[in-house]
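Can you keep this structure in mind? I'll have questions shortly.
A single protein chain has been omitted; all remaining protein chains appear in their positions.
Labels run A and B following the written order; every chain starts at residue 1.
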Amino acid sequence: MSTRTVNHRAWWLVAPVVVLVAFNALIPMMTVVNYSFQETFGDNVFFFEGFKWYEQVLTSERFHASFVRQIIFTGVILAIEIPLGVAIALTMPRRGPWVSVCLVLMALPLLIPWNVVGAMWNIFALPEIGLLGRTVNAMGIAYNFTQDPASAWITTVVMDVWHWTSLVVLLAYAGLCSIPDAYYQAAKIDGASAWAVFRHIELPKMKRVLTIAILLRFMDSFMIYTEPFVLTGGGPGNTTTFLSIDLVKAALGQFDLGPAAAMSLVYFLIVLLVCYVFFTAVMRGEER
Amino acid sequence: MARITLEQIRHSYLSAPSGDADWALKQIDLEWADGGAYALLGPSGCGKTTLLNIISGLVRPSRGQVRFDGADVTGLDPVDRHVAQVFQFPVIYDTMTVHGNLAFPLRNRAMPPDAVDARVREVAGMLDLQDKLSRRASRLTADEKQKISLGRGLVRSDVNVIMFDEPLTVIDPHMKWVLRSKLKELHREFGVTMIYVTHDQTEALTFADTVVVMYDGAVVQVGTPVELFERPRHTFVGHFIGSPGMNVLPCTVDGAEAVFDGVPIPIAGDDDSDSDDAGSGPARAARVARPRLSPSGAGGTSGLELGVRPEFVCFSDDGFAVEVTKVDDVGRYRIVDIRRGSHLMKMVVGENDTIPSENPRIRFDPAHTRVYADGWLVAPREAER
Partner (left out) sequence: MSIELREVVKRAGAETHIHPTDLMLSEGVLNILLGTTLSGKTTLMRLMAGLEKPTSGRVRFRGEDVTGVPVRKRNVSMVYQQFINYPHMTVFENIASPLRVAGVSASEIERRVAGAADLLDLGPMLNRRPEELSGGQQQRTAIARALVKDSDLVLLDEPLANLDYKLREELREELPGILEEKGAIIVYATSEPQEALLLGGYTATLHQGRVTQFGPTPEVYRRPKDLVSAQVFADPPLNTAAVTKRDGAIRLDDAVAWPAVGPAADLREGRYTLGFRPYHITPSPVTENALKVEAKVLLAELSGSESIVHVEVGGHGWVSQSHGVHAVAVGEVEPMYLQIERFLYFGEDGALLAP
């Protein structure tokens, strides 16, 4: 039976977390909110500007371009990583000595620091000296990610897939492992095809973990910064300048604190909104 | 539907079994008649689920053959054997409605939609699920889910055998009754062979026409519930079947009488002892092999022992003296603990019978008193072997 206890003392237990969150999230965020409504020329002198920066950001072509780029990038990597991750998880052994070998192999890319991933792929893909760059060029395909936008995009996507598909695999694998044997046996007896087993047993049982996987990958890829920054620096031109790279360029490169703050908040609200819509849609589906 | 024959089935979960203990199933020869209601009864770890999975094809035996109507199916997958199975915990396809669940095996076999719908409605009617067909299956109670698992077997017309692996484990006692009677009713209606695996003797004995008792990877006895109750072949069966189990007491034999603690105990063969010997295939097959049993907890297995069920012990002035140590009122009857010297026994006394307050004396019903040697029944069956 599930019954809930109401005990107000429990609030004391969460108090430290509340304080911590206040320090590392709320206070910085309020600072950003503050900046976003003001103009500064240094020396701590501020002028109230109202919604001016927001208007500027929302009508800026540059913001639109990076936003569209961001949406395409996130869409592409989700479309690749989720099915690929599930497919790999399905082929992994459920028991036996190979389980731990597979799990360690899968976890490897996740253990590498993000800037190292960027640096690694940068060197790996260099057309003159990188193993990948040279091989592709040797096959007669023109490839140069520092100059050709298509090459830059493909390299960024492949790098992200290499880095993050493992996360999806591990989550999907955990979901698969929680399915009791009886389900597979019943399906065998009912004459279910491999596709039916996937559609009616494995996929429904993986639904929760896949929701989490999609959310995590969505947020992470939407905020991606380090790897493309190290790999391409947002170029060639602005072709791989995603939202966060654009944001940093505005804030640090040009020291436009007000517009950068407004941009951060718009950006934050987009992530929040998409996650919320997605999550409620999935949960409603579950209740039905 | 089919007659199922198990020939010299042995199974080990190890790749290179060496000792006796490595075999989950030691040697099984059984024949299951078409349309029978069978139970596989035994304590956990006796190999009954392994045997069930060997029949369904989920496990391939290390040795021996499985035959359906004489045809060797040992190498076939479950789907090609046309079997159905109900598991301990209800298996439900969460994404589907009740209708979808029941239709699933038919759709997988590419049956036309009209025929599927007609068949699903018919079976749902028999399972009292007709009002719930459009409900999401994941929202039902445990007993309804279990009915759906069963229904997925019943909808198929090609089913050779439906197997049940402790299907009432998660069901409330009140619903157990309803579901168990329903099963029996469905068995009568469909006439399909059913094999029911359980550790619960009540379930086994009330459901099945023939019960196979297993212990430690071997079949100990095959018989009707009445045979198992009245003539256990081994003290383990006497102990395991019946609640409380059989009293097993050390004895010696003196001519036609057994002697227990200095008291002569008459033993009479019962009249119908011949009839069950000419019984069905499995009954005979199982008598051939006499597996060696380790001590069963029903007393020692060495030497001669006397076995008498608590139901066949009664108070009688011409019996022998005992001491009553405890009386448990369980409603319908009372369970009386009695003692003679260091020997403890139990007896069952009806609701309307009295327990003497002074100098209680008891006697054993000669027609239901057995003698066992090394655990195996020797009298009154002595002449037959």
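What we mean here is this: a residue touches a chain if its C-beta (ideal position, glycine included) is under 8 Å from a C-beta of that chain, and two chains touch if they have at least 3 such contacts.
Keep in mind the model is a prediction, meaning the values are calculated, not measured.
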Considering the complete complex, of B:Pro43, B:Pro250, B:Gly319 or B:Pro366, the missing chain is touched by B:Pro43
Considering the complete complex, of B:Asp22, B:Asp69, B:Glu122 or B:Glu185, the missing chain is touched by B:Glu185
Considering the whole complex, not just the chains shown, which residues of chain B touch the missing one? 43-45, 172-174, 177, 180-181, 184-185, 188, 199-202, 205-207, 224-230, 239-245, 309, 311, 328-333, 350-352
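In the analysis below, only the chains that are shown with their structure count from here on.
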Distance from the CA centroid of chain A to that of chain B, rounded to the nearest Å? 57
For the chain A and chain B complex, residues of the former touching the latter: 180, 182-183, 185-186, 188-193, 196, 199-201, 204-205, 288
Could you list, by residue number, the parts of chain B that touch chain A in their complex? 56, 58, 77-79, 83-85, 87-89, 91, 93-96, 104-105, 108-109, 136, 149, 152-153
